[in-house]
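In this view, the complex is presented without one of its protein chains, the others remaining in place.
What follows is chain A.
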Amino acid sequence: MDLLSDQGLRLDGRRPDELRNIRCKMGVFNQADGSAYLEQGNTKVLATVYGPHQPRGQARNRAPHDEAFVNCQYSMAVFSTGERKNRPRGDRKSQEMSIHLRQALVSAIRTELYPRSQLDIFVEVLQADGGNYCACVNAATLALVDAGVGMREYAVACSASLANGEIPLVDISHLEESTGGPNLTVASLPISGQVALMEMSQRFHSDHLPKVLERALEGCKDIHRILDDTVRKHVEETGRASGWGQVDRAGIVL
């Protein structure tokens, strides 16, 4: 199966540089300190943030005294893939994802603001259709903003691949992932241009890596724009609802 047709369209009808449809909503849960729901195409994830609060359990010993202890947990709902999953969490894959998720988020959170505290971030994939990790990072960022956790900037993740050995594709769907082809996932801080995490499913030739990476970083910037709009809209709405009046645009704490 060709990832890109002769007419320049991908299997689902997107062009190489187009993201899937992203829909998101902040503050979907009242129990949590912050929450967000995000759909990236058919990949749907829910992120919740608890804290900062006093370290509990084992974390009490592990928590550093000068910054917050960030606890990330990635899981997949049993109904998230076509075939029912037996172990939604705690398997090797989920553990690895949790570590990677933490790596990306810690680079954005101003942990030094919360010494001797713990921050819990739970992300659950409700429906998996490729780019699960990216959707999780993006949803977690929104949930963190919703919780009012201080951040340097948004942590945004995006994937990219290569079609026909030369054309980079952004935001890879499950179908594209499984059709083969190397796959690059990048988590970045788009404003400063820092890369927080980079992972490849296979080796890329050094000729191709730069353009695939560039495509993924562009994707991050596009997603950043969408997340930012969501945050602004959300703040306007909640603000209006609680009678705060118009919020000054510049006044939003990132």
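Here, a residue touches a chain if its C-beta (ideal position, glycine included) is under 8 Å from a C-beta of that chain, and two chains touch if they have at least 3 such contacts; residues count from 1.
Here is the rule we go by: contacts and distances are computed from a predicted model.
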item: Identity of the absent chain, which is to be given by its UniProt protein name, from "NADPH:adrenodoxin oxidoreductase, mitochondrial", "DNA-directed RNA polymerase II subunit RPB3", "Protein DIS3 homolog" or "EKC/KEOPS complex subunit CGI121"; value: "Protein DIS3 homolog"
item: Contact with the hidden chain (one of A:Asn21, A:Gln54 or A:Gln95); value: A:Asn21
item: For chain A, residues in touch with the removed chain; value: 5-7, 9, 12-14, 20-21, 41-42, 82-83, 129, 164-166, 173, 175, 180-182, 202-205, 207-208
